[in-house]
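The block underneath contains the structure these notes are about, expressed in structure tokens.
Chains shown are a subset, placed as in the full complex.
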């Protein structure tokens, strides 16, 4: 049993093992029932039906049982803390808790108290490790390596996706750049080579344009002239051309059509957005096996060298 | 793999095969696991817990896995279209998407883009094909034929049930009549022999009185004197007597007690309302098999002539 709380604490070897395993699952028609008899609980304190379905499908693919705990909006106001709720659920003997929650660091806190594996499915502005893993898988599949130039575009400071992806890419010697409007990019960020407000500067020689979901409300509050944003930072058929022809477009979804990405690029040939979703299920299969420590997963370790060599 | 989008596109033979299969399932104590290893996703953009439970029970009866996608009220306002959501879910490798949605024609649109079977569980005011199939099964069980006189009563113009049922009955040479208050019946409707505001005119020699769910709010807006409706068009112990003694009462549910139907007829001996619900599960078992193209379903085709001969 192991937790998957953040990318920070994963070794390069562990990441490679997970990606290798996920890619092998993608190549199979049928999956072994490595999680047969295991019980996975999805506890999404912050709603995200897409990620929840992805985890549930992953668990069922491998023969696990899935139970969903859907907190009533009312229940947590009733005086019980989220930790109390988790301690209670922990007593019901699940093998793995998959947790999405607004409070930064909550899954790591829970992991200290429970008897089972905790998988972080996104905590506040902190981390979203399975997103970073599926992003890495998508890049690796396309380019055969993670030594890439990746520009993350949008509202970086509020993004757990940006944080997890940067952590991961840093472990694989990628070059990460951040582009966003003033007030939405950090002043500095460990392992990031360039922080800028200019798409031109960031994209001219990248391999991956990684657009983040933008909350329009937030932009409207902070940006005097919202149209400026769209003119200068939206990824559309014009701005995508700043990037080299071989560069791909990625997005963690769900996207805002015609906010951070325009209609004409979302499902264009360069877009990997749907492939990311597909890979999400395979990555989560591997992550659930990693977390629940199935013996089959250990076997995969030997393969990882092949990936490390790329 | 086939879609089940509407009754319009089903041949008489296909309908017969589905009904035959559903009736055979009704006669069994245990069901074959014809959908073992299949994954069904229920995606009800418009909530309907009854129909969802019916589909889920049907899928589980045949050994399938079921995952439910419950859209947050917020998520679709976030800038993602319903098609984007379906394209995303499609990447998670389900074998069948069961979709209920407010937008007319949406399931048919989705079917063009996805890799798996789409079953329409009701789209706006367009169609509700599994409802029509279970209605047909109920009539066929009771009367041994679908060559019947059927009066559909209520708010016809807003009813996908009325549309699907009429389409189906037309294929089997039934006589369909429509009865409703002014503004709630169409001026004309293909294949309908009588459109009237009078229960007397419509019911005097029918086999089936099919009452539709009525939205009281809608009536109140459009009808100057709401009590007139209840006096003249509500199906109750008095008005049901206009129909011949052998006629049965049907309703797609959930009904409004003492709005379109009164307490004293809802579960009367003439009522087939609960039987319709029961048949719903069997019809949906057959429909899921039809959609996912299980080979066992092909075998049933040979039986269909027996039904056609009735």
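Labels A and B are assigned to the chains in the order they are written; within every chain, residues are numbered from 1.
Methods note: a contact is a pair of C-beta atoms (placed from the backbone, for glycine too) under 8 Å apart; a residue touches a chain by one contact, two chains touch by 3 or more.
As the structure is a computational prediction, the values presented were derived from the model and not from experiment.
Enquirer: Considering just this structure file, the complete complex holds how many copies of the sequence, given 2 are shown?
Expert: Shown in place are 2; the entire complex has 3 copies.
Keep this in mind: only the chains that are shown with their structure count from here on.
Enquirer: Which whole number of Å gives the spacing of the CA centres of chain A and chain B?
Expert: Chain centres of chain A and chain B, defined by C-alpha means, are spaced 40 Å apart.
Enquirer: Give every residue of chain A touching chain B within the complex, in rising order.
Expert: 30, 47, 49-50, 53-54, 56-57, 60, 216, 253-259, 266-267, 274-275, 277-278, 280-281
Enquirer: Within the complex, which stretch of chain B touches chain A?
Expert: Those residues of chain B that touch chain A are 37, 39, 41, 65, 67, 69-72, 74-75, 78-81, 84-85, 87-89, 91-94.
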